[in-house]
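For this depiction, one protein chain was excluded, whereas all remaining protein chains were kept in their positions.
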Amino acid sequence: MILLEPHSFDPYMHLSAFSRETGGAGAIASFIGVVRGDRKDVRALFLDHFPGVTERAIKGAAAEAEGRWPLLGLRIVHRVGETPVGEPVVLVTTAAAHRRAAFEACDFLMDYLKTDAPFWKKEISGEGEVWIEPRAKDYADRARWSK
Amino acid sequence: MILLEPHSFDPYMHLSAFSRETGGAGAIASFIGVVRGDRKDVRALFLDHFPGVTERAIKGAAAEAEGRWPLLGLRIVHRVGETPVGEPVVLVTTAAAHRRAAFEACDFLMDYLKTDAPFWKKEISGEGEVWIEPRAKDYADRARWSK
Amino acid sequence: MARLLFFGALGDAMGRERALALPDGVATADALIAYLCASDPVFADAFRRTKVKLAVNESIVDPEAPIGDGDEIAFLPPFSGG
Partner (left out) sequence: MARLLFFGALGDAMGRERALALPDGVATADALIAYLCASDPVFADAFRRTKVKLAVNESIVDPEAPIGDGDEIAFLPPFSGG
């Protein structure tokens, strides 16, 4: 399941639902990204996306993950629009028989979302709005998965 | 928080409570291990441990993780006693400012729990009871973290 | 008319969407960018600040890709999600 979510979402409800769907899985890895409020006076993150194209691109990355690891399921929820500080902005969870497949696929998908999915991210603070590009570290993380 | 849990537990309640504790964290990684029911007619897993010693050993590994990665928190819940098929047997979750620290610490702690924490694991099936030692893959995974 | 879409920082600078009658000689993605840079200082400035990829009818294309009337042409700054 791949979901672009314009509203607040509860990642734990998603995780719980996902685990019910993937009953046979021994291993469930997950990652939750939260809008950090520890810098300047950031108030929110705004996520722009390309309707239709973004969903299709993420589906492609999910299919790649399913080709590379023996997954029993995955779920990706990504906020779009404005997400206030302290709220989850992304959830990736993967299920497999064994933990390495679940961990690696989850890690791969997060690296993909950070640098290669059609999203554009703006920090909204008291000082104004700033569009954020990935850090060099994000591109380096993503490059780990090149075949 | 490190908890040896003799009863069924809800990993999503733990994750939710953990995320409230670690408000400033941008990244929360987690792993849930579930007793798999896809092999033979396994009915449950029995986990033996060494009271006092097991908790202390896990605390040592948690302290090592906190030394190696800039964590904002971690929580480990491990079942002891009998866990029926389909129920969670272990939860590890880690919080950090950025995702690599959270992912790697979570992965490290799971590898530790699989091979180096004082637990002993028995599969209970219709055919009887079998003590399970780690697979070669588990030891290889663990060896990735040697300094 | 072509339909131009602008995302991220470009969307803030240019507006999300414009209709444009492609002038004669503007028949590739590259030529369109050159035309916009020459005719619109706001675009030229925004384009200078960031690397931009183009998608024609929802597929990312090379700079020499052909474009024409009726196409939807999207201007995509570097992706950044999560």
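For the reader, a short list of remarks on this structure follows.
Chains: A, B and C, in written order; residue numbering restarts at 1 for each.
Just so we're on the same page, contacts are C-beta pairs under 8 Å (C-beta built on N, C-alpha and C of every residue); 3 or more make two chains touch, one makes a residue touch a chain.
The model shown is predicted, which means the values in this text are computed figures rather than measured ones.
The hidden chain, counted over the whole complex, makes contact with B.
Mapped onto chain B, contacts with the missing chain fall at residues 33, 47-50, 52-53, 56, 78, 89-90, 110, 113-122, 129, 131-134.
Convention: only the chains that are shown with their structure count from here on.
Chain geometry summary: the mean Cα position of chain A and that of chain B are 23 Å apart. In whole angstrom, the spacing between the mean C-alpha positions of chain B and chain C is 50.
Taking the mean of the C-alpha atoms as each chain's centre, chain A and chain C sit 27 Å apart.
Counting partner chains per residue, chain A shows two or more touched chains at residues 33, 110. For chain C, the set of residues that touch two or more other chains comprises 82.
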